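The block underneath contains the structure these notes are about, expressed in structure tokens.
For this view, one protein chain was removed and the others were kept in their places.
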Amino acid sequence: MAVGKSIIRKEAWDKVTGRAKYTNDFKEQGMLHASLVTSPYAHARILSLEARRALAAPGVHAVVTGEGLPLTGEDMRDRPPIAVDKVRYYGEVVAVVVADTLAQAEQAARLVRVVYEPLPAVGSPREALKEGAPLLHEHLDRYEKNKTTHPEPGTNVAHRTKIRKGNIEQGFAESDVIVETSVSFAPSDHIAMETRCATAEIWPDGTIHISASSQSPFMIKKLLHTYFGEETGKVIVHTPLVGGAYGGKAPVQLELLAYLASKAVGGRKVSVWNSREHDMVTSPVHIGLEATVKIGATKEGLFKAMEILFLFDGGAYSDKAIDVSRAAAVDCTGPYHVENVFCDSLCVYTNRPYATPFRSFGHCEQAFAVERAIDELARTLQLDPWEVRRKNAIRPGHTTPTQVRLTKSNVGNISACLDRLRELMRWDEWQRVEVDAYTVRAKGISSGWKTSTIDTDASSGVILTFNSDGSVNVISGVVEIGTGTKTVLAQIVAERLKMDVDCVHVKMDIDTQTTPEHWKTVASRGTFMAGRAALAAADDAIRQLKDIAACVLRASPDDLEVGFGRVFLRDDPAIFLPIKDIAYGYKFPNGNAIGGQVIGRGRYILRHLTPLDPETGAGKPGPEWGVCAEGVEIEFNRRDYTYRIVKAYAVIDAGKVLNPKAALGQAMGAMSMGLSFSSREGFLFDNEQRVLNPQLRTYRPIRFGEHPEYIVEFVETPQIDAPYGARGIGEHGLIGMPAALANALSLAAGVPLNELPLVPELIWRTQKGDSYGSV
Amino acid sequence: MEETTKRELVLHVNGERRSIVTRQAETLLFVLRDGLGLTGAKPGCLNGDCGACTVLVDGTPIKSCMMLAIETVGKEITSIEGLDDAPIQHAFVRHFAFQCGYCTPGFIMNAHALIERHPNADEATIQEWLESNICRCTSYQEIEAAVKEVLEAKKAKPTDP
Partner (left out) sequence: MVPFDFAYYRPQSIAEATALFAALERDGKRPLYYGGGTEIITLSRLNLVRTAAVIDIKSIPECRALEASADPLVLGAALALGELEEANPFPLLTKAAREVADRTARNQITLGGNICGQIFYRETALPLFVAEADVIIAGPYGIRQCRFLDLFHQQLQLGRGEFVVQFKVDRATATLPHFHRKRRKQGEVGYPLVTIAALKKDGTVRVALSGICPFPFRSADVEAHLNDRNRPVGERIQAAVDAFPRPILHDIEGSADYRLFVAAQLLEDMLRELGDGETV
């Protein structure tokens, strides 16, 4: 009925008429505004901070600084919410100025005088790991951390994940050829069009009201408790529509500043709203990477061993970067069967903006490294890169790097994806053609997979209530960040209740006091977890409806069905009760009533997830592996090194497509993001690690007209546990794009291109044999 | 200085006369959003780079983050709230031409003006106009389909001059 149809998103008309509201659209008389004072140095001691002139400026209520605040961080508490004593990255917050208007706050922020003593700045993971490199955190041993975080005090290593599977020496010994490839890219940014925003207000009764453009409203509650001892029951977080997130709004940062600012002004409402510049560097960014991949294989191209070193550029604070580095390790090989795996994945501190999840959560990064190496292997062996991938494709019965045995349900069908990609791309017809003296066309491919490494006890809840006309309201803690998940939940509920999806309403915004918790709106888990909870809630409602109807119709509930707005007798649908007559209890003609209102409750928690063994990495990190095969076709000019992305392909195992057009949109949007990242995005740093391009003027994402033609198809290998078999698809489109683009360009230019972004100058320089340093 | 900073302005917004007391240095974007409660136009960069703040002034798309409200006195301002069931709104919905929706008001206003000004727009003109806006969620292919559909429909059924 509703599942499998391109249902238009519920909030569509709000969004095309300007009625849709985001956090910063809610304005209130008397609300105060904050401006952030940030560090112009990437590494420096704060010698003094003088706020007197700022405090005396018109409209200013407070200047909040960092003394006495607890350290924060989700896996390891290494970050002061406002820097004290030392700044560790360019753009780090050193003070928050609160004033009547934003203009006044910004004016006053310029009057805060901070004296710094610059320290040598660490610029990349390899630099940070060098003997004698400046240490970012002298007291790494003293930080509070969770059990799964393994920092290495005395170094800049915040965490190391080890994957040890099989016998790596033996694997290489059995190999005919060993290829080693190193890749790298600098940190970049999510660039959600809505910059992050949070407001906080503390009421006289002690309740703390936060409004935030966040993927983690429920986490904000918990963290205000963990960090500041606030009672979770007194923290109420409101999240309206979110204007793009892509992982960047999963961490909790501005919310803490808003809370502190409100506290400083007697609980008045304060808004902290990032400028674009602050959103790009002060708030967490997309992680950078330096990696080396060594593949051992037989002459026929069968993988025997993979040794992988990921050095993730976690930036100045570990926060969620630890998790990202772990996620890449967990799936380090890509969707291939490799018996002998040795991987070290390090989350390294550098004096750069701190990192956080970026759509695909470590997987486009992983894929870029490994898929480049696979192309190099194929080239060395003079084998077809598609063949090599197909030959090694992972299947049920194989084990993952963390030694999870795969089944037909918990992994998608990578072979089917690769086969279809080959047809779609007409791979066999040509892979490189010289069109004229300068123009070359070339194709590149990549596979990808991903499991969602989320907390083992993450859960999701859904509540269904009814309206007096029999229509339903779905209340879920999934944040509508643009993925359309709320609409998909409505489809799932409509399907189960056999109801017109127009009669299923969704509560768009989140209010943590009334919305059941959904862990975080990340990791493509919305549809899976909230979907399961929605099904459970629908079943619960059905049970209640049947109970009431059974009484009235004098039939066993087992003989009743719910559908089409009615509860009816299975063997004689003419005998029925409209849902609207029983959703609030049934009233007999004499006025007596039974039942009361129907409230469907559903919940879901992932089962059997385990933390990784610290020595071998063995463990079950996520519920299932979604897979994809992707390709890019480019036209490259050998004279001037410019190129055009002509076509981009993706074949994704969706399990089951619940909403075809929405799924397509998710896939294409992710692909666009991946192509933009790999072809033109990345922060540029000077020698002191200051970011030189924290603006959209100079950090330029892909624009209209620069987009290729997108060709996307889905394979459907159901995951038995998932609602209607659907797998996460919001991220897969991105995973293969950087590697596929780099593979195509490497083939076209005839040199290995192992750095991002792939701007013409990089290709020119690589071909000339120069190293491409920062300017 | 006080006497020179704030001033009462009478603006014509979406067919209505709206009067507002505001700083002379205030941008149209902030006056629309904070002064007049029209939050459809979005701040994305305040630097002229993203197009989320696009509104029409006398039918021409402009980036309201870099125009003063006071400059628009005597001109007709149209924000997304002023569109009345425009074909482009329907096309955006039909083609799933947005996800998070944050760039949408700006994109729609620009596309709407393009369609009105250049009903016969060719590929180059469409690109020239629409590259002014950044969308981070979609692939642009959906937006392209929406805009082209409206242009086609317009060509098929020319309205009276």
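Order of writing sets the labels: A and B. Residues in every chain begin at 1.
We adopt the following convention: a residue touches a chain if its C-beta (ideal position, glycine included) is under 8 Å from a C-beta of that chain, and two chains touch if they have at least 3 such contacts.
The structure displayed is predicted, hence computed values, not measured ones.
Engineer: For a quick check of understanding: of A:Thr17, A:Thr72 or A:Gln107, which residue touches the chain that isn't displayed?
Structural biologist: Here the residue in touch with the unshown chain is A:Gln107.
Engineer: Looking at A:Glu92, A:Glu706 or A:Glu731, which makes contact with the chain not pictured?
Structural biologist: A:Glu706
Engineer: May I ask you to list the residues on chain A that touch the chain which is not drawn?
Structural biologist: Here the touching residues of chain A are 102-104, 106-107, 110, 275, 639-640, 642, 679-680, 684, 692-693, 697-698, 700, 702-703, 705-706, 757, 759-761, 764-765, 775.
Engineer: Just checking the interface: what residues of chain B touch the absent partner chain?
Structural biologist: Contact residues on chain B toward the absent chain are 1, 4-5, 23-27, 30, 46-48, 51, 54, 60-63, 65-68, 70-71, 110, 127-129, 131-133.
We adopt the following convention: only the chains that are shown with their structure count from here on.
Engineer: Please report how many Å separate the Cα centroid of chain A from that of chain B, as a whole number.
Structural biologist: Spacing between the chain centres: roughly 30 Å.
Engineer: Write out the stretch or stretches of chain A touching chain B in their complex.
Structural biologist: Its residues touching chain B are 6, 8-9, 11-22, 24-25, 27, 103, 190-195, 241-246, 275-276, 481-484, 661-662, 664-666, 668-669, 671-673, 695-697, 701-707, 709-710.
Engineer: Can you check the complex and tell me which residues of chain B touch chain A?
Structural biologist: Contact set of chain B toward chain A: 23, 33-34, 37-50, 52, 79-81, 83, 89, 92-94, 96, 98-105, 108, 126-127, 130-131, 133-144.
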